[in-house]
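Omission of a single protein chain aside, the complex is shown with its protein chains in their original locations.
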Amino acid sequence: MSLFDKRLTPTEAPKRGRYSAGVMEYRDMGYWQPDYEPKDTDIIAVFRVTPQDGVDPVEASAAVAGESSTATWTVVWTDRLTACDKYRAKCYRVDPVPNAPGVYFAFIAYELDLFEPGSIANLAASIIGNVFGFKPLKALRLEDMRFPVAYVKTFQGPATGIVVERERLDKFGRPLLGATVKPKLGLSGRNYGRVVYEALKGGLDFTKDDENINSQPFMHWRDRFLYCMEAVNKAQAATGEVKGSYLNITAATMEDMYERAEFAKELGSVIVMIDLVIGYTAIQSMAKWARRNDMILHLHRAGHSTYTRQKNHGVSFRVIAKWMRLAGVDHIHAGTVVGKLEGDPNATRGYYDICREDYNPQNLEHGLFFDQHWASLNKLMPVASGGIHAGQMHQLIDLLGEDVVLQFGGGTIGHPMGIAAGATANRVALEAMIFARNAGRDILQEGPQILEDAAKACTPLKQALDTWKDVSFNYASTDTPDFVPTVTPAE
Amino acid sequence: MRITQGCFSFLPDLTDDQIRSQAQYIIDKGWAVNLEYTDDPHPRNTYWEMWDLPMFDVKDAAAVMIELDACRKAHGDRFYIRLSGFDASHGWESVRISFIVGRPKTEPGFRLLRQEGPGRRQIYATQAYAADRPEGDRYKS
Partner (left out) sequence: MEGSEISMESGSSAPPETIDLRRELAETHVQDVLDQLDRELVGLAPVKKRIRQIAALLIVDRVRRRMGLESETPTLHMSFTGNPGTGKTTVALRMAQILHKLGYIRKGHLVSVTRDDLVGQYIGHTAPKTKEILKKAMGGVLFIDEAYYLYRQENERDYGQEAIEILLQVMENQREDLVVILAGYAERMDQFFRSNPGFRSRIAHHIDFPDYTDPELMQIAKSMLAAQSYKFSEAGEAAFESYIAARRKQPLFSNARSIRNALDRARLRHANRYFEQDGPVSLDDLMTIDAPDVLASRVFDSHPSEK
């Protein structure tokens, strides 16, 4: 019966012509092709599909392919005016999720021509546009994507990248240190700059505006920028080191954002910051602006947990990380594992690899479903922020490596001897740990001893260790990879 | 004041054995070891003077220490000396670690110059107090 489509499913032939008017199962419309071998130029997505009770998983997966590409609920004859075989997304594999009855991984291949070059907005509109509300599905989650090199090359990538950022800052061989100014709301510009000055002079490389510091009644943005840059320049002269403060330029309109970015540049800031909530288009615009203006672009992933955290529905953070590397930001918050915010160690390793490697081999334990070539796109610096302190330095370096910004907000500003002392404690802990690692010591085992030894010559570190020694956030992660190295048989 | 550029400036000055351990780490990573010195430690002074060519083919840190000793003899405590590791592999092709291994006995630090600009703006410049004197004559030995 494959009268019109030679590549129709071998399992179940349609009962009538492919293009007869009416409703037809997605799997019979060509969206299920178990024999299809994805081309090197295809974009591939894997979804976690939870069909409604009684809905066949293959049909549900084919529907996802259809609704995220060419299909609509009924057959349309206008398909025949197009090379529709080519444009149809093809679900080519449906696997049950390990240890999760009724949930399936659907692998779907998309023809490259379905997408506008260099546009995350277009990519998102296609892949997560309509389909997440589709009624026959209880829940749907975009787990991972594979982008062909041809598509990767249509993006600018990080405006600055890890290598050039380090060269510009003249800081090599160790994680960068930052802190978010606290309290996050309410400080006047003058008081805000004091925190920045103390923290930078004490030894941090960066301070940071919080995600919701924009231009409120208690502190308007120009005031903040002027006081921050006074603090940055004073700290630079006091230490002989390059310093920076992420000036948050997030605003209501693009025009406002450009105005704030230009002002930051005029004041000589090395870095500006945006929030994920400004949207993909605005992010790409700012990335291009940052490339044109030699500016490091920090992205705070504000809002992401609304759709990344729950395992059954939404978009995995690893997809967001991939999109952001393409979109062209230089910093992205990617989790701490040990801090106060969600982050499974293995999944977090996967995010960090996406940010920093030129090639990610498939690694199911880390949640990476596909090999991904980054085609020499700049590396993206991950940022670890939220509930971390100097006493965890060995764990942080062991887990996250050295190409990362470690942000100790409370861990700096909450120090009993003051902000500068808090900054010094963090910097000494960091340098001592990197030194010990390079000298061949097992920092994970000997970490506490190394910190204690370093504290002998540094009272602020001693106090930091005493103050926060027992603080940890041990809660079960909600978003963990589904594949474990060795499967333990259920008793 | 103490200039805190580099990886280990917040630790007490490194002993020769400590420097050796870090140099060996660099060599074992397959990176080239580089020695540079300057008496203009401005944070934007990228190009310190090279002490000979980068050491590409050495296997043991003893070789680095020979050069470091020679560099100290020549420039002693009137200059800053830094040791760095350069990674030539694709995707990096840059410095991977850098730290100060010698500094003048006294470090007078930097003056922050300000110029009034429009709209409450300040135009800042950082200037080393020592930079007023000619090169080679900036720090007392």
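Per-chain residue numbering starts at 1, and chain names A and B are given in the order in which the chains are listed.
Note that in this section a residue touches a chain if its C-beta (ideal position, glycine included) is under 8 Å from a C-beta of that chain, and two chains touch if they have at least 3 such contacts.
Computed from a predicted structure; not experimentally measured.
Shown chains touched by the undisplayed chain in the intact complex: B.
From the set B:Met55, B:Leu83 or B:Ala128, the residue in touch with the chain omitted from the display is B:Met55, counting the whole complex. Against the chain not displayed here, chain B makes contact via residues 52, 55, 57-63, 66-67.
Everything that follows uses one rule, which is that only the chains that are shown with their structure count from here on.
With centres taken as mean Cα positions, chain B sits 35 Å from chain A. Those residues of chain A whose C-beta lies close enough to touch chain B in the complex are 163, 166-167, 170, 172-174, 203, 226, 229-230, 233-234, 236-242, 266-268, 358, 376, 379, 424, 427-428, 431-432, 434-435, 438-440, 454, 457-458.
On the side of chain B, the complex with chain A involves touching residues 1, 3-5, 7-12, 18, 21-22, 25, 41-44, 46, 84-85, 90-99, 109-112, 120-122, 124, 126.
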